[in-house]
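The complex is shown incomplete by one protein chain, all other protein chains being positioned as in the whole.
Up next, chain A:
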Amino acid sequence: INHIVHNGGLYKRPFNEAFEETPMLVAVLTYVGYGVLTLFGYLRDFMRQWKIEKCQNATEREEQKDFVPLYQDFENFYNRNLYMRIRDSWNRPICSVPGAKVDMMERVSHDYNWTFTYTGRVIKDIINMGSYNYLGFAQNAGACQEAAAKVLSQYGAGVCSTRQEMGNLDKHEELEKLVARFLGVESAMAYGMGFATNSMNIPALVGKGCLILSDELNHASLVLGARLSGATIRIFKHNNMQSLEKLLKDAIVHGQPRTRRPWKKILILVEGIYSMEGSIVRLPEVIALKKKYKSYLYLDEAHSIGALGPSGRGVVEYFGLSPEDVDVMMGTFTKSFGAAGGYIGGKKELIDYLRTYSHSAAYATSMSPPVVEQIITSVKCIMGEDGTTVGRARVQQLAENTRYFRRRLKEMGFIIYGNEDSPVVPLMLYMPAKIGAFGREMLKRNIGVVVVGFPATPIIESRARFCLSAAHTKEMLDTALKEINEVGDLLQLKYSRRRLVPLLDRPFDETTYEETED
């Protein structure tokens, strides 16, 4: 089904995104489920307080019992009573390379998840649908690993200094030139941690008197960076261009809230692929709006770099746009490149400014050399500069896997959110009991999945999230699909009524923004 958006002329390819409405019965049952859990939670707290039930929480020291309590009882209510019940779905320890198949350490709990013990057994060859391994570079053999091993023996593991002092190695310079070439921008700068890239560079770019327009579902690092900058933050509805345009118009026409002075700069923060929804940003429209209203665009391609676009250059290539239209291109090396760290790419003035004024350059240790080498080798592989077509093949394999997997899941009748081309596939579960059940049943069948609930998602929209990888073969996907089908029937997860709600009918009301000033 092709949705022709009213700015359809900007899109060179069909943009198929769908978020099916929650069926009414399911919503009601979910609320009932949470209500029952809350009642039980109060009952258990009551019993713990009156010592009928043993309290297994860690407690404060005797000598410090008269200090102000460190945690409020109510803050931890969700933690104690709901999270504890299904805690075994998260923090699962693995003991092999996080590739398409992974080995997991078996752990059991004899006291309902309060403590875990490791049995010592290793569950082998679990199909890994949870790691962010989009292009399959999480490997412990091959060209990337050998290059990293050589650099490790030459340079060592750490650096022990910051970029501005004595930590700028020749490897870092090589990496930055390569990344700039890969993205098609003038210049780039790399940092040791993706989270920190956002939280330390947004404050360097904007400050008081500037306006940040951020998407509703932006990642915690973007939100933290925006807060630390001191600028005014306004939120527009997820991927909703009318909302964004309204905010832009209002901002320029009315100026700053009390003084009515014009804003110094307006920065729009969006992500390439949103990891919880699986949706892709409407980049052509955002760029058109940005040009019309003279604002700046900060694009966080944490999940989309390497995963979208015919040659893996990210969401800009996917839509056929020019990287020069995006003012700040940010991304991470953790997902598609199998390493760690983040980068920012853009014009030379921007990168020179960040080299001087970024918090990370002045105070944080630079990247570790073997990690840098892994990124250099994998980027060269994707670009085809290592002389093989492995990189290109992987990008194509990922695109095929994505289309196949999503099509089959939709045919089975599950509610799947997001864009057809995004390798992040959220499958809706809704009810709290099914979160735990889905994770455990899939593990019994040797498939590792990720389930997410509140607070990462809205309270009734809990989901299971599959991350596809170029390393998944068709057999693995078929096995996984067969098991998901079985579990779906067992837990009655096939909610879809096959009525695809067209994207434009997503409700949009006039009351759009909340203003937060720090």
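Just so we're on the same page, a residue touches a chain if its C-beta (ideal position, glycine included) is under 8 Å from a C-beta of that chain, and two chains touch if they have at least 3 such contacts; residues count from 1.
Just so it is clear, contacts and distances are computed from a predicted model.
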Chain left out of the displayed complex - its UniProt protein name, from "Kynurenine--oxoglutarate transaminase 3", "Serine palmitoyltransferase 1", "Alkyl transferase" or "Vacuolar protein sorting-associated protein 35": "Serine palmitoyltransferase 1"
Residue of A:Y34, A:F77 or A:Y293 touching the missing chain in the full complex: A:Y293
Residue touching the undisplayed chain, where the options are A:K208, A:K249, A:K444 or A:R497: A:K249
Touch criterion as defined above, residue of A:A148, A:L175, A:A188 or A:I280 at the omitted chain: A:A148
Missing-partner contacts on chain A, residue numbers: 58-61, 63-64, 66-72, 79, 83, 90-99, 102, 105, 128, 130-133, 137-141, 144-145, 148-149, 152-170, 173, 192-196, 199-200, 203, 205, 219-221, 224, 227-228, 249, 252-253, 262-266, 292-296, 327-328, 332-335, 337-340, 349-350, 352-357, 359-365, 367-371, 374, 448, 450, 518
